[in-house]
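Before any comments, here is the structure.
Heads up, one of the protein chains got dropped from this complex, but the rest are sitting where they should.
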Amino acid sequence: MQEVAYQTGTFEDANGPPMRARGLWSDAFRALRRNRMAMLAVVILLLLALLSASTAFTQAIARYSYSDQLYQHVMEGPSWSHFFGTDYLGRDNWSRVLTGVSISLEIGVGAQIIVLAIGVSVGVAAALGGRVGDSALMRLTDVTYAFPDLLFIILLRSVLLGRHMPVLGEPRLQVMLAIALVNWTTIARLVRGQMLSLAEREYVTAARTLGASNWRIVTRHMLPNTLGPVIVAFAFGIPFAIFAEAALGFLGLGVPAPMPSLGSLVTDGYNHMSNVWILVFPAGAIALLMLCFTFLGDGLRDALDPRQR
Amino acid sequence: MRRNISFIFLTALAAFFCLALAACGGSEAKMSQTITVDKAAPADQQVLVAQSSEPEFLDPQLSNFEGDVAIERMLFRGLYELQLDSSNNVVAVPAMAADEPQVNGNVYTITLKDNLEWSDGQPLTAQDFEYSLKRECSPDVAAPYQYLLGAGMLDLVGCDDYFNGQGTADGVGVKALDAKTLQMTLTAPKPTFTTIMSLWPTYPLRKDVIDKYGANWTDPANIVVDGPYTLTEFVAKDHATLAPNPNWALDPKPQLQKVTIKFIDDMEVAFNAFQTGELDMTQVAATDIPTIQNDSTLKSEYLQVGSLRISAVEMQMQNPVLANPNVRLALSRAIDRDALVNVVYNGAYLPATYWLAQGLPGYQGNDAFQSIIGYDPDAAKQALADAGYPNGQGFPKLTLTVADDPVRQAEGQFLQQAWKQVLGIDVDIQAADRATGADLYNSGNFELFQGGWQNDYPDPENSLIGVFNTDGANNQHACNDPDIDAKLAAAGAETDNATRIKDLQEAETLVVTRLCGVAPLWQGAVLYLVNSKVGGVRPNGAIDAAMPGNWCPECWFIKAQ
Partner (left out) sequence: MAGYIIRRVLQLIPVLWAVATITFLLMHLVPGGPFTQDKALPANIVDALNRRYHLDQPLWKQYLLYLWNLLHLDLGLSFRGDRDVSQLIRDGFFVSAQLGVLAFVVASVVGLALGVLSALNHNRFLDYFGVFFATAGAALPSFVLASFLVVVFGVKLGWFEILGWGGPIQFSHTLDPSAWEWRKLVLPVLALSMLPAAFIARVTRASMLEVLNQDYMRTARAKGLSKLTVVWRHGLKNAMVPVLTVMGPCAAMLVTGSFIIERVFSIPGVGRAFVEAVADRDYAMIMGSTLFYAAVIAVANLIVDVLYAAVDPRIRYR
């Protein structure tokens, strides 16, 4: 049985000291606040989220719909009437990038939420499932881990593409699902490792002696203490999800037109190089999102892991 | 680090914009090359061509894709070959045959030219043609284009029976009377005889080579050809190399010493490689036209060749909404084909309301149909109202199935927008990759499909028969019209060419005016870039998209610099 937990994306091993459920969260939050890069990242992300979400309610900021095609203004560069220029069908780039940011964020965060759900469930089940459960779930994790990521995403997406199904038919959900199904192993291993080590701690033994049920122990004592590294993994996983969506868009397996995700916008730019601005702005948006999530993740890791101070 | 956030961000932004500016800075002026007729020294006679698909097979009778056929055209030559005459019409002229066939009722007799040889020195005989034609009908080979020799097409006696297991090879109506004379028996005389006999399924093959090497007979070490070039190297997924065949019997003899065909499926990659000089000839996408127009060198190297391809919105007639002719009329009249061609395809294609492509005998053009199904927003709205959906109210949401390549998707979005703006209806776009789309199409499982028709050979019967007759093999849009069926049946049985063409024209008129399953959009062209140092590239009509001037690859040469 492997003793080492895989931590791609995070650098501490799983056997850190436990954190007390209260008091340490406010400490962590204060530490995060002091990290100016992380705070800047949060501010930018909130700003982006607000700006892009605004397109759902009002056109004041976007100024154009992302799908309106103005044939008199095809392939223009940036100007006052079109901040980011127009694309090959005369659509306003600024509005498309804003919408793209919101869709990419939606997919990135959505995929990670599914990852969280699957990863935590599998991790907890593995840790508490005894030798058999643990073994079986760890084999499942191995198989998923062995599967080359993008290959699996492509296959899964090809299977679901073009089929009319009630819930799963929504393309954004399909993309989120495809990305999440390859990405949950990190969190599962993390949670399992943490839970296994925490199970040996005195306070758990104490709680059990006092008659607390397994469920209560897990939810009240153990899970909160695993949350630190899990939150960090969650934050670092969002950039991966956004990248994966961009790659899918490049291969033609992303969200369908005219919905602009940053991935499909970048692909459009690649295919219409005569107007570089179609490529530059979405690429810039991806880079900005990545930078922000990276700094945020760093900040969270610094704040939540006292050893790093 | 914490003190210099702004520094980092500003540097990042600066780097970004530097890259962007560099990328959109003007291209470097290349020295324009003087065009002479002199040919370069043999050592320089090498050409690098891009082809978007890797060939599956180099056996002409197993081939299903343009990528295969394009290379086979350079390796083999049949009894006849296709050329463009002075008025740019496609004609079949004798290649290995000495002359037009002698027709005696249903019996066609062809005499071969003298002194024809294979690349290994063996004489090319009529027996080679007999073997090859029988093989094309063989059930063991399962040739995808066997139907070209069968009923309704060439109508070679016994071919379908043999293929379906109800006959033998001896029952097939082709016989070599002697080494230079081939006799073929059809069920009825066919005006399209020489055209079909120039196509790849009829290329001669060497029985002894195929028997000896089996499936590996097309390996460079084993292959024996009768065409202008022979295969010297084949690296899977990368490239194929050809060299001149010293025993090539016809004229002109190839000037090129080496042709390298690289398999590149992404057109942007090929376009970039052309600009760096790593490719001499390639196809380009319509989206690159603005870049090409803005560069004087590229502009002079750009070649646009009309193709026998009509793109259309296919409408599933079995769908109750689309079965209503007014609905189909509304959909067709809401599309501004001129704008579509200009915006999405940068003017490279021809707006079309017709079905028989320009270049085909019987072409009628837009004049006949523009006023009936062409762009007219008011008429479109009226038609929709007549159908029972004034202003689009109550109209169900339809789905348009679109290919996943970027230009086709742009067109899909254009159509979606047009229908929304003119008719007020919502149409969903469903992107499908090639195999999924083909699957949906072939099972008729679509409502609106971004399809059309590409001719297999340059005759109007290929555009209509099988495509619009009830139970036609390619009638996935379920056109079911007794008048059309009658016209197509008449045309298929007609032996007088002029009458036959007229019948087909009338069938076209019925199909288009009744929008029986299709609303034509544009006639395509194939776009190429040919480096100015390459000469002898004769644009050929139509069917061949992979390489420019593919009907006469022996005509290519490198000009002296």
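Worth pointing out:
Order of writing sets the labels: A and B. Residues in every chain begin at 1.
Rule of thumb we're sticking to: a residue touches a chain if its C-beta (ideal position, glycine included) is under 8 Å from a C-beta of that chain, and two chains touch if they have at least 3 such contacts.
Nothing here was measured: the structure is a model prediction, and the numbers come from that model.
When the missing chain is restored to the complex, the residue among B:120, B:238, B:338 or B:483 that touches it is B:238. When the omitted chain is restored, the residue from B:64, B:168, B:470 or B:499 that touches it is B:64. The residue touching the chain not shown here, chosen from A:132, A:146 or A:210, is A:146.
Interface note for the absent chain: among B:45, B:132 or B:146, the touching residue is B:146. Chain B residues in contact with the hidden partner, per the touch definition given at the top, are 1, 4, 7-8, 11-12, 15, 19, 22-23, 25, 27-28, 54-57, 64, 139, 142-144, 146-147, 163-164, 215, 235-238, 262, 264-266, 269, 272-273, 275-276, 278-279, 433-442, 473-474, 476. Contacts to the hidden chain, counted on chain A, fall at residues 1-4, 6-8, 11, 139, 142-143, 145-148, 150-151, 154-156, 158-159, 161-163, 239, 243, 246-247, 250-251, 266, 270, 273, 279, 283, 286-288, 290-291, 294-295, 308.
Note that only the chains that are shown with their structure count from here on.
Chain A and chain B have CA centres that are 44 Å apart. Across the complex, chain A is touched by residues 1-2, 5, 12, 16-17, 20, 23-24, 268, 285, 287-288, 290-291, 294, 339, 342-344, 401-402, 404-407, 409-410, 412-414, 416-417, 429-433, 436, 440 of chain B. Contacts from chain A toward chain B in the complex involve residues 35-37, 40, 67-69, 71, 74-75, 88-90, 158, 161-162, 252, 256-258, 267-268, 270-277, 280, 284, 287, 291.
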